[in-house]
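Here the structure is laid out as structure tokens; the discussion comes afterwards.
All protein chains of the complex are present and in place, except for one that has been dropped.
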Amino acid sequence: MIASAFKRAKTLPLSGKVGLTLVLFWLAVALFGPMLAPYPVGAFVAYDVFEGQSAAHWLGSDYLGRDVLSRLLSGARYTVGLAAAAAMLASATGTALALTAAVGGAKVEEPLSRFMDMLISIPSKIFSLVLVAAFGSSLPLLLLIAAITYVPGNYRIARALAVNLAQMDYVQVARARGEGRFHIAITEILPNMIHPLLADFGLRFVFIVLLLSGLSFLGLGVQPPDADLGSLVRENISGLGEGALAILAPAVAIATLTVGVNLLIDALPGRGKGR
Amino acid sequence: MAGASSQSGMKAALSLIGKRFASSLLTLLLVSVTIFVIAQLLPGDAAQEALGQSATAEQVAALRHEMGLDRPAYVRYASWLTGMVSGDPGQSMVANMPVAGVIAERLPNSLLLAALTALVAVPVALTIGIGSAMNRGGRIDRALNIATLSMVAVPEFLVATIAVLIFSVKLRWLPSIALASEEMGWGDYLRGVAMPILTLSVVVIAQMARMTRAAVIDQMDRPYVEMAVLKGVAPVQVVLKHIMPNAIAPIVNAMALSLSYLLGGAVIVETIFNYPGLASLMVNAVTSRDMPLLQACAMIFCAAYLLLMLIADVTAILANPRLRAQ
Amino acid sequence: MMEKPHVEVKGLTVTARNAAGERFPIVSGIDFALQRGEVLALIGESGSGKTTIALTLLGHARPGATIAGGSIRVGDAEISTLDRSALAELRGNRIAYIAQSAASAFNPSRTIMDQVIEPAMIHGLMPRATAEAKAVDLFRALALPFPDTIGARYPHQLSGGQLQRLMAAMALITDPELVILDEPTTALDVTTQIEVLRAFKAVVLERGATAIYVSHDLAVVAQMADQIVVLSQGRIREAGAAAQILHAPADDYTRTLMAAARPAIRPTPVKVALPAAAPLLEIRNVTAGYGRIGKDGLPRVPVLRNINLTIERGGTLGVIGESGSGKSTIARVIAGLLRPASGQVLLDGEPLPPGLDGRSREQFRRIQLVFQNADTALNPAHSVGQILARPLAFYAGLKGNAAHLRVLELLDLIRLPASLIDRNIGGLSGGQKQRVNLARALAADPQIILCDEVTSALDTVVGAAILELMAELRRELGIATMFISHDISTVRAICDDILVLYSGTMVETGPRTAFATAPFHPYTNLLIGSVPEMRTGWLEESHAGAAPPPIGAAGDHPDLCRFLPRCAARVDGLCNITPPPRHGLDKGSAGASRILCHHGDESLIAS
Partner (left out) sequence: MSPFSRRDLIGAGLGIGAGLLLPDGALAASRPRVGGRIRVASLSSSTADTLDPAKGALSTDYVRHYMFYSGLTVLDRQLIARPALAERMDSTDQIAWHVRLRKGVTFHDGADLTAADVVWSLLRHKDAATGSKMAQIAEQFAQVKATGRHELTIRLTGPNADLPTILAQSHFLILRAGTRDFRTANGTGPYMCAQFRPGVRTLARRNPNYWKPGKPYLDEIELIGIPDEVSRVNALLSGDVHLVIAVNPRSTKRIMASRGHALLETQSGLYTNLIMQQRQLPTGNPHFVAAMQYLIDRPLIKRALYRGYATIANDQPIPPFHPYYRADLPQRSLDLDKAKWHLQRAGLTGVRLPVYASPAADGSVDMASILQEYGSRVGLKLAVNRVPADGYWSTHWMKHPLGFGNTNPRPTADLLFSLFYKSDAAWNESGWKNPRFDRLLLEARGEADQARRKQLYGEMQGLVHDHCGVGIPVFISLIDGYDRRLKGLYPVSLGGLMGYQFAEHVWWEG
């Protein structure tokens, strides 16, 4: 199993290998980061704020004199976990609804599409603001907000794909065989949407990372002392003028994570066929 | 375009506009109900927020009565809706002036910023998208791919802050805040919004460029493209004259989607550059629980989105002779 | 006269890159030469490299492929050494290309005229007005309707045959010295093909251009070529003068091709004598189409009108007609995919629910549909085993080992190795896919299979093998078949009964013997007469597709003969005024057919 995965990884183009390496690296950080962190995430360990690189603090100290490396190692878990979970939730929901619309006919599609129009037209950050104000900030709520925000985008793409695929001969054959709608949606249509949906997933992932950092700007984010990568950038923004590592490190982390995910997905074999 | 077909194009577009109008009304209604319901869940109301911590109970009651907040929720919604239908979005509870007036002050700002950003971002996105499509798989394509991905990945506030540090604090070329006032000329205005435009562009360009690339590549393997090449058409002309007319529909659609972000999604940019736009107005409306204002903003964002989608669809019709004829 | 050849290809090799990044040749060692004004045909099955070779003459290789070696000389130009801009200068100017499917090779968003004169414009050969005038002349010469205004139209407003001729106009606008025709009639109906071939012959060849004609169809090539090069798997099997190849092929492969082009007539299996039980399948007065059903009981876009047919147990009905005639719609109505606007479908005498809803699983099982294009009819996400196992599980509840064994049996039945069971559809050849497509229908253990053009997307040899397989299966399993095709010779070869469909109406029905002997309905006659024969000079002799006699304005009766506009036997004052009757047409020992026409036997023979 691992050997075959390794073999498949070897066939990836260079960009895919780079992407895979980055993704694996961040997955490892998400999984083991908190264990590797040299200091507790909330500990005030440096006397000065925005310290530079030193032996004690590899990535310097943050705006309160906490260890940036430790915070980064712990923060990655939130970003990777939240963004991946939200992107999956959004994709799963959007795709499920799109399939429902594709096989359900106009009576199902019309209300669904209006509903999606509604979701998409309410600015996501303001929507988040309202929801957090109404329900209080919590990880599940953040997850839900990010997912809800990106369901309509996924729905649009998935629906376009599904409606096209629903016209394919093999779907007609399945209908003529007497197959139910559920079977058609799941077995006949869905597998052929996977590749374009994966590419979409990659972009959604980026957007969600971005949304989370945007939310942290508005003060809606992970509960302190923890912070996702976006919040780390945000809370240290006043160090930007002095080029503090505290802000550069999480920004680079976000960039490598999102670029890595997309390089990997772009390089997966079989892409482009579904278009 | 022949006269007859452009006429049939208009007809098809008009009938689409007609159909969309009805479904748009439905969407708007849905949005207003949703906003209203969610806003009911928010703690506190406009009266409490306006009076603040120090308010006495009588004061709150008096203000509630004045604002009409002592009526049941459905009555308030119904009265808002009847007002809206007759073209009156009501009175802002907090600013003590008609919502229409408050909006009228901000809407042009938002529209202008969005339009200018589109003006910058669309050509850049098209160039990047087409450029990478033409070099599909090549070095330029890969470099642009990583560049656009990285662009999406950088938080807006970071882009904005870096831009401010460089262009206004360090170089002092551009003002760090967008000051919209009537006495300034266009030159000052453009200087003021240069960085907001830059920041917003970074956000939307990447997405639009990627969609453009996909749409162009989608057409590149079509036989008519090979035919054009075999006719001796130069590569750039192949893209501009042959591929673009066919790729324009998905591209415009993606652009419309991205551009709809420029109105409501500009919260952070409006905040950082202190630009008096609609998004921050809506945030204001949320925090002050100013329902009529909140609703009005939501309606505008929703209508803008629907309008952009309609424009995209009409473009698709006008670009496609087959749809035009229908 | 040992003139220097106009076009000369020597030692041509084209390579492609496989998934592992290694280069391998897709064509190699290609040599041929032709004199100015000659037509050379490249013939072979798909994958033989014929199009690849043709494109090298334009200095073009499709994405992934590279011209790796050899020399390609056209006139004084050595194509393989030219750079991009020099090639662009040549293309569409001195060397023109006519693509396989004009319908997709025309840009859907631009007007015909724009595209036709574009080569002249980009090469700066003449002012726009001159080019447009020249284009109109060409339209006229190519016998296109409304030559003065057709240029303002868009591709989707024109038929395939018209587009193919317009593409010829586009190629000829610059008076090229070499024209490459890449399967220019393959996508067309026979009746259209003959018109296009005539136009090409008249205009392309008569102008003295040298031409390379790519085709898989020997009979078509026979009409056009001076020389023939037979290709297989990227190599030349045989090359020579047209007459020699056609009449005295030296190579085995060429002979196989020739044999496959002439379908063998298969004997009708002895019918089981049946009591007067109801026929297996019966269609009564079915009218169907798309869109809302209007007051007159017709849908907005009617496709089928008043269709009646029966298929006996184990019988084979051939349904023939050109594209758009509604033949596939019959299958869709039977399968329940399309609700008829009126009429009934009966299975074993029992009326079937009109749509999918309400049909029992058993009813579904007994009728199986096989689509034309196995590429789209088989889900690319599934493996061969999954595809075949699904009907087993769905209808018979077979699972696990029992299902596996049955799948192996089915593979054996369609002559595919068991090792393919875990293969994905993408890894199969066209013929293998079509076999799987067929096997999936068989897996349901059906009583009738509706075969929609199951061989038309395949190479002749492969298609012949599929027909062979179907005949065998029919013999062994006794399954009834409805065989939908546009190719009358195939239908005549394998079907018991034949139904000719024109524009949604049945114009002639009868046993297959009746279709071997004149007289025929005028449309049947056109169909039969349009099938090219494998001899030179047939095109000039054939009358099929000749211009119909003049006729006055048609009345407004909805049931007027629909073939009227193209009918060579139409009668002014009758056909354009009165709806035709349906009546028998006796053909003596060959049996009788029923036709929808004013003519009786005598008048038809006379025409």
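Labels A, B and C are assigned to the chains in the order they are written; within every chain, residues are numbered from 1.
FYI, a contact is a pair of C-beta atoms (placed from the backbone, for glycine too) under 8 Å apart; a residue touches a chain by one contact, two chains touch by 3 or more.
Predicted model, so just to flag it, every value in this text is computed and none were measured.
Trainee: Please identify which of the visible chains the hidden chain touches across the whole complex.
Mentor: By the stated touch criterion, the chain not on view contacts A, B.
Trainee: Tell me which residue among B:Met10, B:Ala55 or B:Leu81 touches the hidden chain in the full complex.
Mentor: Once the missing chain is taken into account, the touching residue is B:Ala55.
Trainee: Looking at the full complex, which residue from B:Thr34, B:Asn135, B:Gln237 or B:Thr287 touches the chain that isn't shown here?
Mentor: B:Thr287
Trainee: Which listed residue, B:Ala12, B:Leu28, B:Leu42 or B:Met84, touches the chain dropped from view?
Mentor: Considering all chains, including the one not shown, the answer is B:Leu42.
Trainee: Looking beyond the chains shown, say which of B:Leu30, B:Leu69 or B:Val94 touches the absent one.
Mentor: B:Val94
Trainee: Just the residue numbers, please: which parts of chain B touch the chain that's not shown?
Mentor: Touch with the absent chain occurs at residues 42-44, 48-56, 58-59, 61-63, 66, 92, 94-97, 102, 105, 161, 164-165, 168-169, 172, 175-177, 179-181, 271-274, 276, 280-281, 284-288, 290, 293.
Trainee: Just the residue numbers, please: which parts of chain A touch the chain that's not shown?
Mentor: Answer for chain A: residues 40, 42-44, 47, 49, 63-65, 129, 132-133, 136-137, 219-220, 223-225, 237-242 touch the chain left out.
Just so it is clear, only the chains that are shown with their structure count from here on.
Trainee: Of the pairs A-C and A-B, which shows more C-beta pairs in contact?
Mentor: A-B
Trainee: Roughly how many whole angstrom separate the Cα centroids of chain A and chain C?
Mentor: 48
Trainee: Averaged over CA atoms, how far is the centre of chain A from the centre of chain B? Could you give it in whole Å?
Mentor: Taking the mean C-alpha position of each chain, the two centres sit 23 Å apart.
Trainee: Considering chain B alone, which of its residues make contact with at least two other chains?
Mentor: Correct list: empty.
Trainee: Of all residues in chain B, which touch chain C in the complex?
Mentor: Residues of chain B touching chain C: 2, 5, 221-224, 226-234, 237, 241-242, 245-246, 319-322, 325.
Trainee: Going by the contact rule at the top, pick out the chain B residues touching chain A in the complex.
Mentor: 23, 26-27, 30-31, 34-35, 38-39, 41-43, 142, 145-146, 149-150, 152-158, 161-162, 165, 169, 207, 210, 214, 217-218, 257, 260, 263-265, 267-268, 271, 279, 282-283, 286-287, 298, 301-302, 304-306, 309
Trainee: Of all residues in chain A, which touch chain B in the complex?
Mentor: Against chain B, the touching part of chain A is residues 15, 110, 114-115, 117-118, 120-126, 129-131, 133-135, 153, 156, 203, 206-207, 209-210, 213-214, 217-218, 230, 233-234, 237, 240-241, 247, 251, 254-255, 257-259, 262-263, 266, 272, 275.
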